[in-house]
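Sending over a structure as structure tokens; questions will come in a sec.
Excluded from the complex is one protein chain; the other protein chains are retained at their positions.
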Amino acid sequence: MSGSNDYKAGLLEKMPKTIKKMFNWGRSFSLWPVHLVTGCCSPEYMQLFGPRYDLERWGVLPLASSRQSDVMIFVGNVARKMMIRAKRVYEQMPEPKWVYVIGACASSKGPFPESYSLVRVKDYMPVDMFVAGCPPKPEAIHYGFLKLREKVLNEVEEDGSKEVVRTT
Amino acid sequence: MIDWLIEFIRVNLDPLFKIIIFPGITFIMLFTIFAVWYQRKFLARLMLRMGPVHAGRVMGWLQLIADSLKLLTKEIIFPAYSYKKLFLLSAITLPVIPAAAIALIPFAPGYAIFNVKGYTGLLFLGIMSLYPIFIVLMGWASNNKFTLIGAFRTIYLDVAGEIPIFLSVLGVFIWAGTYDLQDIVAMQSSMWFVIPQFLGFIVFFISYFAMIEKAPMDIPEAETELVFGYRTEYTGALFLDTMLGDYINILAWSLMMVTLYFGGYNGPAIFPDPLLNGAFWILFKLIILLAITFTVIISYARLRIDQAIRLGWYYLIPLALLNLIITVIIKYVVLGG
Amino acid sequence: MRLKRMDPKRLSELLKDRFGERITITSLEERRLFFKVDYEIAHDVARFLKENGFDMAITMGGTDFPKRNVIEIFYGVWSSTHDFVAFMKFDISRENPRFRTFIDIWPAVHNYERETWELLGVDVEGHPRLKLLLLPDDWSFEEEGYPLRKDFDSSRYRSPWGDET
Partner (left out) sequence: MHRYLTDPFQEIEEVEGGLFKLNIGPQHPISGQGRFIVLTDGELVYDIEVDIGYSHRGIEKILEYKNYIQAVVPLERMVMLDTSNILMGFVRAVEELYGVEPPPRANYIRTIINELNRISSHLYALGLYAESAGWNPAVFIWTTVDREPILDILEMITGARWSHSFFIPGGVRADLPNGIKERILDTMDFLERRLEVYEDAWIYNETFRMRTEGVGVLPRDKAIEWGAAGPSLRASGVKYDTRLNEPYSAYPELDFKIVTHTAGDAYARGWVRFEEIKVSIDLVRQAIENIPKGPVKKALPPRPVKQEALARAETARGEINFYIYTEGRDKPYRVKISPASFRNFFVIEQMPKIQEIKLADVPPLIYSFDPWFLDADR
């Protein structure tokens, strides 16, 4: 759980503050989300990369492989069967990495509270950003990405500083 | 002042300047970064989008710097049961090969890193034919099914693309009567070879996409089938390294095309210095060529591997041979040598 | 073989002629025919339907009736010739829920029968691939039961509100 922090500190700890700042700037403009579609917010998430919202303006480039990506994205509901694989994908990703949860289902099971198959992401891995909504509008997901970017830029640790972006 | 500086550099630091600044490491790195940014912006415009905007405030010109900084500080993962030494070494060697080939390209009269006369054209082809071997090694060393299939596909595609491209280059050699790239460029000061060698150019241009492994022939890294092809398992700095190799490969083949068919550094004199003038024109042509390449990339679906091989063997090789025959007839029979 | 187009009423008459008292027509509508059969003749009825042009299975499932102590299995079949749906139902016992597969008659019910097996706990005899389809890999039937049974307890999965865990 704390691996993320260790690596960040380990590599950049002894460097001067300016260098550290420079690398954080680089990371903040290059958040590549991994392509793991877990649920039904995915059409809205795809609209985000279309011309109207165009997240690539901020350097967010959706990538195919977990090995090169930085942000683990949970798009909508996460079933138990998917969570086993999602943990594996999370382990495959290189440090430093962040977790971004989109939608009410992944945050709190949303409109399916009595479902026997869904789980909440926060029970399984540290989450850096939640966006509520069912599905959240692209503006909200966009805003969440910008908030995550600020977090990366200022090196906010995930423990004790969870942020919830409220929409609608 | 500038003239004096250039003169000073040319006299005192010539070999060092060539290797380190232009057209050596710095130029290659900067141009690669530019090419990726250019591709992202250009493709984004074709998709009605903006592409990178905010990094660096003006047109996202620092986007690739940000990506590189991030990738440099990412963790490097060696997959389980991979052949670690080969995994590392093949990736590190990959960009060196096309970069070494660029050393043979003349950027001004008598100005290339490896400034020799003779069989430079053949040497270029020889060096570039090493490139797929390292891709195969990368794919094999990763111990992943996707990378392995990507590596096999590279071999297939190489067979389909390398033979026609070499045959089409042979046409230029015959037409020019020399293997020397500097001579070939010098001969094009009056007429670009794309006009007498048009058939050969068509073959070269189609095989070019097989050699740079971009759509419609991005078969080895077919994203929808093989994730990232042979580079699926590479992380962080090593991934950056493989991408660098990819784009230097594009740079090398594009430079070769400009050199063989579009008159290399030749162009109207707008700068007094021949080096500046040559560099300007070669870069100008390169940027136009890349724009055409990116437009082709976005306009076609990916071919299947058997379709690509059929294209290579049924259409491109006979065309290239036909081009050779026509070239020989025109040069030695019609024009009488 | 060219079949003559018929309506649900005609089919119900045909079924009555062929199977007599062992078949009960529960509902006859413009484009639907609901009927109930004994399990023993279910396969014969299915084969009879298939021969009469009901070639595409569009739905299949089961309903749990703890009060009657039965599980009702149903098959909905559409016909490309007659263009209406025949809906066949039969009961099997709840203690020992098992029936023979219909894959050989309508291959399309393959995944539906798998799903019925795992969600309702019905053993489908002769099915070539009875393994988990929708439920998670770590699902245990002993502890967690079969979700579509009426005695399945969903409240144990209800997530707590807010940050409590």
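Should a chain be cited, it is by its letter among A, B and C, assigned in written order, with residues numbered from 1 in that chain.
To be clear about the criterion, a residue touches a chain if its C-beta (ideal position, glycine included) is under 8 Å from a C-beta of that chain, and two chains touch if they have at least 3 such contacts.
What you see is a predicted model, and the numbers here were worked out from it, not measured in a lab.
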| item | value |
| --- | --- |
| Contacts of the hidden chain among displayed chains | A, B, C |
| Residues of chain C in contact with the chain not shown | 26-27, 31-32, 34, 55-61, 63-64, 74, 76, 80, 83, 85, 87, 106-108, 110-112, 119, 128-129, 131-137, 147-148, 152, 154 |
| Chain A, residues in touch with the chain not shown (by the definition above) | 34-44, 46-47, 49-52, 64, 66, 76-77, 79, 81-82, 84-85, 88-89, 105, 111-112, 114-118, 134-135, 137 |
| Residues of chain B (touch criterion as defined above) contacting the omitted chain | 43, 46-49, 81, 145-146, 149, 152, 215-216, 218-219, 222-225, 227, 297-307 |
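Everything that follows uses one rule, which is that only the chains that are shown with their structure count from here on.
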| item | value |
| --- | --- |
| Chain contact graph, described as a line, ring, star, complete graph or other shape | line |
| Per Cα centroids, the chain farthest from chain C | B |
| Nearest-to-centre chain - CA centroid comparison | A |
| Interface hub residues of chain B, defined as touching at least two other chains | none |
| Contact set on chain C toward chain A in their complex | 134-139, 144, 147, 152, 154-155, 157-159, 161, 165 |
| Complex interface listing, chain B residues touching chain A | 40, 44, 47-55, 60, 62-63, 65-71, 73-77, 223, 227-228, 232-236, 239 |
| Residues of chain A touching chain B in the complex | 7, 11-12, 22-23, 25-30, 50-51, 54, 56-59, 64-65, 67-68, 70, 92, 94-96 |
